[in-house]
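Step one of this worksheet: look at the structure below.
This view holds just a subset of the chains, kept in their places.
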Amino acid sequence: MSNKVHLEEVNIHFGKTHAVRDVSMSFPENSVTAIIGPSGCGKSTLLRSMNRMHDLVPSARVTGKILVDNGDIYGRGVDPVSIRRRVGMVFQKPNPFPAMSIYDNVVAGYKLNGRLPREEANEIVESCLKRVALWDEVKDRLKTNAMTLSGGQQQRLCIARTIAVKPEVILMDEPASALDPISTLKIEELIEELKTRYTIIIVTHNMQQAARVSDYTAFLYMGDLVECGETKKIFTTPEQKRTEDYITGRFG
Amino acid sequence: MEREHFSKQFDTELNDIREKLLEMGGKVEVMIANAMKSLVERDTELAEKTIAFDHEINNLEMVIDEKCLEVLARRQPAARDLRFITLALKIVTDLERIGDQCANIAKRSRELNQEPSLKPYIDLPRMAQAASDMVKEALDAFVRGDDALAIKVCEDDQFVDELNEQIQRELLTFMMGDPSTISRAIKINHVSKCLERIADHATNVAEMVIFMVKGKDIRHTIA
Amino acid sequence: MHGMAYRKAKNHLMNLVMLACTLAVLIPLGLIFFHILKMGVSSLSLDFFTQIPKPTGEAGGGMANGMLGSLIMIGGASLIGLPIGILGAIYLAEFGGSKVSTVIRFGADVLSGTPSIITGMVAYTLLVVPMKGFSGLAGSVALALIMIPIVLRTTEEQLKMVPGSLREASLALGVPFWRTSLKVTLRSAMSGVLTGILLAVARVSGETAPLLFTALGNQFWSRDISQPMAALPLQIFSFAIAPYEDWHKLAWAGALVLVTVMFVLSLTARFFGRSRHSG
Amino acid sequence: MLTDSTGAQHSRQRDLASETALRGTPETENILQTVTKREKEQAKGMKGDLVFRYLTTCFAFSILAILALMLYEMTGESMPSIRAFGWKFVSSSDWDAVQGVFGALPYLYGSVVSSVLALLLATPLSIGAALFITEIAPARWGTIIAPLVELLAAIPSVIYGLWGVLVMAPWLQSTVQPFLIEHFGFIPLFQGAPYGVSMLAAIFILMIMVVPIITSITREVLLAVPLSQKEAAIALGATRWETIKMAILPYGKSGILGAAILGLGRAIGETMAVTMVIGNAPNISLSLLSPAYTMPSVIANEFAETTSKLHGSALMEIGLILMVVTLIVNGLARLLIWSVSKSANGGAA
């Protein structure tokens, strides 16, 4: 399996805060990699560097190399807007566009490219909603407002919206932490299925969730990458003492 | 028969363990059969094969252990699933020991084949068949969650024990009568003990199946 | 299909359009500031704060009586308006939710949307006519009518922003509902409520129209609220439309003072508002 | 709160039983005392809640009382005029206090034209400015401009009027209006002589006055758009303008609409500034350059010095019309905002 995303000595500063230190690691293609670690260790910060969401924060500074398909996304002349189409993102709280219908939400990103013929749009909506296992639940009310869906459905809609623009990598920042347990399980199942087509990187501070959904796990601690490897290994026989302590609940 | 897990992946993993256990059970049965065949038909080559085969059983034990550990670490199973996994962990040890006993039988068979035959084996194959059936049924009970079958296995142990005692008495008579048979008789005696232990292990499995299904620990109560 | 270049160009164009809008908004407002400052500072003197207006033609004089009158009437308006507004808001926030409170809310909105000159007319028919004369009291009532809906709605919003969990926390400690309302809910919203009050005071302190035929105005010192009373905005108005250069100067000075007062009030309000967010 | 009656009876019986059983020893005496003390406190607590509820209810209802009283008074005072002129009051443009003939059409016309045109100019500018401040300008600019705009929204109208009559009107008269007449004189809107004080001046001053209001409310609405909405658009690969179009404006739609309508209400009712710059001439003229009159202005100018009972009543009727108009505008705004926000939030509940 080749590496889809590759980090080389990535450092991220916010003003004087050094939030991520010298992180080098790879994310294999068509697999789920979980990033775990205590609150404030830099998980979200690291994740957001991978589709240049930090460009919006004036104080943020990213150094080192972040390669997607061997191309440096922070390279000169690289347009963040086009990077974000290749590297999609799903957020903690479901955030469908409230003024739009379910249908419009799915094609919201796709439409930015210009007018979209009716049939093509229909096709995209159907295939994306099917892929997130939402089609059967909403096919009779595609034109109703997206906010009429439940939290879990909204999150799946957001995932549909993200895959509609045909990304290669999907970043997820605690995608289920605002959901009830059953919706959480549904999202986890979905992640399992999506990994056949996309490279998925997920931040979660629920260790059990990381254990359940991911193929690889990276453990961050105070901005450092402590250990990174197969999830099975990390959760049964980690190599680093700090990983072991964190995973077994020995902190403080 | 049973509802599926919400997570298909979890179901797959549990099924995988179940299948690997069955596979191991199947291999163990073959091993019992082969060990006995090598003895009865004085087939030293088959005995060698059987001894070598133990290696595979050992490997399967490690694979299943690892899988169980992985499921425990990644899925946090509870209730029936948890009992299933912990008992898989224990059953696999029993199966591995059964494999060891088969290897022991094969070793004795290898030795016995060097010497002239003492007497035709009549009770021993019957005992082996009974023990083998018990292993099979215990595993079936485990996989199907069938506690009735498991109880039957526990009861069958009695029969094997009786056969064992009978064989021992018989061998003692042989030895007393003809000291030259002592060495061979001791070896046959050992085979009989091995078969008895195999039946014991099957009984262990069956007891644990009852625990898994009923949630009641009946070990050390009947015995 | 649009190319990236097209989308980027559009992005830049729209940025420019929005910048232009901002300038179009800021320039006239900047001019107003500039003139008030320029004319006001040059016309301001100590007399302005101590003297009453001189008769036409005489130079000098000030608007001291207007300032005093404004203070008295605003005080009166607050005395009437604040209790009604705040307690009414508590009703809406704590017991509201039914149809009745929707109606009350709507009424308050109508009241605050009513042009201020109309509250003046109403105060006129209610007080001036029966009392047979213009009075500071009538002015206070007119101003109170303007304050009430503002205070009511801002207070209600603030109370509603207090999370229900806080109320539940207090009730779960075994505190009666009324104490909870006053000591927990209202107190938690206090800074926001104060902001609302200050904004309401700021609003009425610049009101002119409702005073035109209630307080009427007074050329002399006036402390008796049953008599016509001077007010700063009224004086600015009448001096501005008078054809005398001297009076214009006084009007500019009054404007500067009024604007300064408004600024101080809104800055204080902002301060309260901010401490709420950071606290 | 309902409880099944048997349960309640049951507990009361038990209470009695325990009381009789306990009486006697000094200790139990003590317990009983504390119990009764506690009960008294409880009773006080429950009574306090009732009193509190009635009190706040009274104050809340006084709003409705005030409103009813206002409408009653205004209608009552307007009755003579309504009886005398009927519908002619709003269709006629004769206003002669000496002869006792009153028609309010010029005032209605002036009010509507000045406030609607002012709003049409102000709204796009305000939205553009608010977007610029919140979304485009560096954060530091925003923190400087925004409070400035907010302060301007608090400046009293009399001061706008002062500036309008002493600075803007002369400037219009000397430069803008001659220019318009010269280059655009063929359009009826810009015909006539340059007076300075005029409909145009009123429109300008109203626009300048409502711009800060609409801008600051719009800005707050935009700030209330959750970051998650913006991030959603950005993560889909939207440019800044596309983000505004896709996520921010739709989310803030209802709030912005409300802001505009609030501006309209303010413009219609605005008295002092307009009175000072509109010229106060009861004309109905297509030209924006000629003086005009508005409803609040005529009230402000004439109400204190009415010449007759009918004159006062006519002014009252204008006030009544003004009130009804603002009531309708505000009511409409409210309904609009409600319906919009309902469709947005209704599902979330």
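Miscellaneous remarks
All chains are identified by letter, namely A, B, C and D, in their written order; residue positions are counted from 1 within each chain.
By our rule, contacts are C-beta pairs under 8 Å (C-beta built on N, C-alpha and C of every residue); 3 or more make two chains touch, one makes a residue touch a chain.
What you are looking at is a predicted structure, and each value in this text was computed from that prediction instead of being measured.
Although just one copy of each chain is shown, the whole complex contains the chain kinds in the amounts A x2, B x2, C x1, D x1.
To be clear about the criterion, only the chains that are shown with their structure count from here on.
Averaging Cα coordinates per chain places subunit A and subunit B 49 Å apart.
Subunit C and subunit D have Cα centroids separated by 13 Å. Subunit C has residues 7 in contact with two or more other chains. The multi-chain contact residues of subunit A, meaning those touching 2 or more other chains, are 81-82, 112.
Residues 138-139, 226, 228-229, 231-239, 242, 246-247, 250-251, 253, 343-348 of subunit D touch subunit A in their complex. Across the interface of their complex, subunit A is touched by residues 1-2, 4, 7 of subunit C. Within the complex formed with subunit C, the subunit A residues making contact are 79, 81-82, 112-114.
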